[in-house]
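Of the protein chains in this complex, one is absent; all others appear in place.
Moving on, here comes chain A:
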Amino acid sequence: MVNAVGLYGKKLVEIRPIFPNRVLNLLHYCPMSDINLCVIKLARLLFGEVVEHVVSCLAQKGGAPLRDIIQRSKLSKDEVKNSLCILLQHDLIDYTLSNTNGYLYRLKIDRILLCNRYPRYIYASKFLFGDIAELIVEEILLNGQIIKNELLDQIKSRLADIVEKDNTPPDPTEVDTAFDELARNNFIIEVGGGRMLVKSEVEQVDKMTPTTNNKPSEEVSTPKKGNKRQRSEDIPSAPVSKRLHLEEGTNEINYMMIVEVIGKKYDSIAAAIMRSMLELDANPQESDIITNAVRLKEIKSHLPKEVNVTKSILEEYLTILYEDKQLNTGDPDILHIFSEIVKRTLECLVQQRFGSNFGRIFRIIVHKKSLEQKKICDMAMLPSKDAKAILYTLMVEKFIRMQEIPRSLDCVASKTFHLFSLDILDTCTVVLSRSYKAIANSIIRRDWEVNSNRQREMRLLDKSERLKTMKKSVLANTDGNVSIDETIRELEESITPIESQQLKILREKFDR
């Protein structure tokens, strides 16, 4: 049994972490319009309108030199340069030397889309390393890259602010420990240069002529796992700054997803075992290679204290996980677990969007891959009219596809097989592009809400000012008229109670 468990252990922990580029390959299949829209709106959300214009120019052209960006965006040179600096600092663009146009700036589309996951990176760091780690990760994400001492100082001062309110004494060493912990687990990596470097990069690139052979390193803003970034000779040496290692963060998010799924399917003990195995598996130096098997003993000692299981129970759990053919937890390739999770997510999406009958029919096609219409109707145990309507709606929404196979030469409809099938990649692409459009739409709406709110506020302030002056003039022109009180009351009543409440809040805001 122990041997067998050893085998299960090996099977379970031979895990290849998923990297963003492996997952985001789907991007090649998504319509560019949706992706670009999302990228542009994300830039607006994170860095404001000026950067949005620059990103929009880059997105339209694929890549553009500084000159073109200035021309197309109708922004000043300084504004464009600053925007590029910000984008470089956040590792959202790179540049290459072209023969004709000088240096071409290009968006790192997949990297920008990862900005959507910032809240999840922050949550992962909080879950794994605690509240201070959360603050550190938040600060790094806010700055793109930051010099260690600067970062620690900022965190300490933020902590002091929080502590002032709570009246508990600050412990500055905790910040260093949290930082070291994050670094040890490969969450934070070094990038040479810092902001100085970024500024000099843009300036140097700008100055260089296309004939210069001093090509800046293409890796300039791409962190290499665990290694220091290469620097080109002509860039002045600058203090080493820190950046979040998003690959590691993505792995963590993925691992958390597996653990959550196991917890839901079995129980918290199974989830804790899976968590331990994944943690033991993680190789901080080179996470992309297959790791060795872990011993039963190691798993047992690595389990959190509150999970108190005997060796035999642990063995039983491992056997359960190994034998799970539904989730593929016994499969050495972790991608198989993920493909299961992806399928379940799509099923859940269809069910929640269209209803349980749609979910049933979609699952039949997911299970059987490709099936004839009549067979699907029979298996679904639904009235055939309903089942057909569901199939065609799913087809129109591009969740499944249909193939017509005529049985006679004249292709009569009554003698034609309608074969419905599913290509997970296609369906994922449809869902992904809808997600990107939904994100972009939400950002657009958010901006609109903010703007209209601001306008409303301005109108309200105007109104109240106007009323004030009117009141004053009425009082100034008073000549013993008795109706004056009534006029003033009328003027006061023209501001509704809700408006006066809003005014109060606004005034408080201005006072601050």
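Rule of thumb we're sticking to: a residue touches a chain if its C-beta (ideal position, glycine included) is under 8 Å from a C-beta of that chain, and two chains touch if they have at least 3 such contacts; residues count from 1.
Going forward, contacts and distances are computed from a predicted model.
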Out of "DNA-directed RNA polymerase III subunit RPC6", "DNA primase", "RAB, member of RAS oncogene family-like 2" or "Translation machinery-associated protein 20", the chain not pictured bears the UniProt name "DNA-directed RNA polymerase III subunit RPC6"
Among A:Lys148, A:His336, A:Arg434 or A:Lys471, which one is in touch with the chain left out?
A:Arg434
Specify the residue from the set A:Tyr103, A:Tyr255 or A:Tyr317 that touches the hidden chain.
A:Tyr317
Among A:Gly48, A:Pro172 or A:Pro383, which residue is in touch with the absent chain?
A:Pro383
Full-complex contact with the absent chain, from A:Arg353, A:Lys375, A:Arg456 or A:Lys472
A:Arg353
Contacts of chain A with the missing chain: which residues?
261, 264-267, 269-270, 313, 316-317, 319-320, 325-327, 341, 344-345, 347-349, 351-353, 356, 359-361, 363-364, 367, 374, 379-384, 386, 431, 434-435, 437-438, 441-442, 444-445, 448-449
